[in-house]
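Right, one structure below, let's go through it.
Removed from the display is one protein chain of the complex; every other protein chain stays in position.
Just so it is clear, A and B label the chains in written order, and each chain counts residues from 1 on its own.
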Amino acid sequence: MTIPARWAVLLLLPALAMTGAFFLVPIGDIIVRSFTEPVVGLQVYERLFADPTTWRVLGRTFATGALTVLLCIALGYPYAYLMTLVGPTMRTILIVLVLVPFWTSLMARTFAWISLLQRDGPVSALLAAFGLPGVTLLGTLPGVLIGMVQILLPYFVLTVYAGILGIDRRLITAAMSLGANRFRAFLQVYLPLSVPAVIAASALVFILALGFYITPQLLGSPQESLIAQVIGVRVERLVDFAGAGGLSAILLVSTALLLGIVGLVFRPILRALGLSRAEVRA
Amino acid sequence: MNTVTRARPPLIVWGAVVAVMLTAPTLVVIPLSFTSQRSFRFPIEGWSLQWYERFFTESRWVGALMTSLGVALTAAILATIVGTLAVIALGRSRIALGPVARGTLMLPIVVPGIVVAVGVFGAYLRWGISGSFLGLVLAHTVLSIPFVMIPVTTALRGIPETVERAAAVLGANPLRRFTQVQLPLLAPGLVTGFVFAFVTSLDEVVIAFFLQSPRLRTLPVQMYSSVTVETDPTIAVASSLVLVISTIAILVPRLVANSRTKRLATLTKEAAS
Partner (left out) sequence: MRTTTRLGALAAAGALVLSGCAADNGAGGDLTLVFTSYGSAYQQAQNDAMTTPWAESVGATVINDEPTSYARIQQMVDAGQIEWDVVDTEPFFPVANCGTLVEELDFTNIDTSKFPEGTVSPCSIPILQYSTVMMYNTDTYDVAPTSYEDFFDLENFPGVRSVPNWGAGGALELALLADGVAPESLYPLDVDRAFAKLDTIRDSLVFWNTSSESQQAMEDGTVDLTFVWSGRAYEAENNGAAFEPMWENNLIAWATLSIIKGSPNLEAAQSFIEYAATAEPQARFAELQPYSPAHADAQPELSELQQKYNVADTAIQSQAIVTDVQFWADNSAEIEELWAAWSTS
């Protein structure tokens, strides 16, 4: 049943008003402040871009995001592929397992890693057993990556899985009947078809990774801060909302550019984030 | 499943490794909460309930738990109400700005938490509501709306419009159609959305951290402060409790979902006959 437009707007109003007032306005406010404090102008951005630490932190953040994506591909692609191969019961189990991190508290998970990655902890012992004695991962970038991958893997796996569900496995059989061995068939038939899904998932993971705060704060070291942590320090230590606003604007613009590029080229991303026009019309 | 594309042992092993990596580490917090030492050492040396005792007797922990539950419940209720209204508006009407509205409401998922936290903190300081219960609830509500909209949208799509049309034909006005047809059918989706919103607020730490005051400290914030300051296994207790609460909360929609399928089947049968 179609609701008249007038009523629809009324129903939408509470949610939009709240989102506007307590989300859009505040974020807009600090960005505006980055252009107007202490005086109107671009001095905040001049200062930020002239400071080499800004570039170092941005570079480090992008590199960490890229590494996270690579790790997710390595760990998550086989997992997603496995999900397409198994029977319904096993598949449900695999889905539930991959969803577990979604509802387990972030603090609980990060705290668990602190305990596991600390000096002389279980992971250190494991590494020593593999020939790397005396290595503590807590307070290092690898430690942060471990935490980030655990959090972002579900997003990756589910997006890839949704994308590769539609690939007909009989194509592999067909390729093999034409003379290719199992591996060639997979590499030259299945893999290329799965690329859009992988790109969609990678973009999602990368964008989410850029904004990580708690994980690097607790598992990493301040000398290897990511951009979210620097934004936090600006406000928490220096009461510099304008600077924080400037860095936030830079972060948001980078994210928007990425989303725009990928969105223009790959519809699957839009669908995954629920923003597709086609979906709304359905 | 044919022999060509069945799952081979290496793939299964890899999948198992990943599954373990996803789930096992978190379970560490449960035995840790029973350690007899004032340390985060794992495996633990000795069992004790002292940290549980401490959690439930120290006002900063219990107070934090109560604050978290209060904020989460309120935010979840608000988010479910406004989110559901929005979903119905978007799903059952044709307005020009529909996609824009939907996109806007979904934004909180993509925007980094620190940016939201810093912005909201700055704005709240100016409005004089930083450190207030209401302020935190409103911020969490906005954050949870997308998590309500996703399951409710799916649920709404699952309601054939024929059912609503049948009700209209039988004389029900829009309001009655909503309360006596749509709402009951949407209920499982609503419950799922409510639970997602609840868990999102319960777990949220960055915004709550910046908006905190001596009287407004949520459990994740207390955990965050505690873990950065001293070695206090009480945080393992807090983690375990939150794990249990979240798991129970997530399982609830599963049970409600079963009744939904039954109800829809009955309704469709009645409408068809």
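Some notes on this structure:
Note that a residue touches a chain if its C-beta (ideal position, glycine included) is under 8 Å from a C-beta of that chain, and two chains touch if they have at least 3 such contacts.
Treat the numbers as computed from the prediction; the structure is a model and nothing was measured.
The omitted chain makes contact with just one of the residues B:31, B:131 or B:158: B:131. Among A:3, A:57, A:94 or A:189, the one in contact with the hidden chain is A:57. Although one chain is not shown, part of chain B still touches it, namely residues 39, 59, 63, 66-67, 69-71, 73-74, 76-77, 125-126, 128, 130-131, 133, 137, 179-180, 183-184, 187, 190-191, 194, 213-216, 228-231. By the touch rule set out above, chain A reaches the unshown chain at residues 51-53, 56-57, 118-119, 139, 221-223, 225, 229-230, 233-239.
The definition used in the following text is that only the chains that are shown with their structure count from here on.
On the chain B side of its complex with chain A, the touching residues are 1-2, 4-7, 11-12, 14-15, 18-19, 21-23, 25-29, 32, 40-43, 78, 81-83, 85-86, 88-90, 92-95, 98-99, 101-124, 126, 138-139, 141-143, 145-146, 149-150, 153, 157, 161, 164-165, 168, 174, 177, 199, 202-203, 205-206, 210, 220, 223-224, 227-228, 235-236, 238-240, 242-243, 246-247, 249-250.
Considering their complex, residues 1-5, 7-12, 14-16, 18-30, 33, 75-76, 78-79, 81-82, 85-87, 94, 97-98, 100-101, 103-109, 111-116, 118, 121-122, 150, 153-154, 169, 172-173, 176, 182, 207-208, 210-214, 218, 228-229, 231-232, 234-236, 241, 244-245, 248, 251-252, 255, 259, 273-275, 277, 280, 282 of chain A touch chain B.
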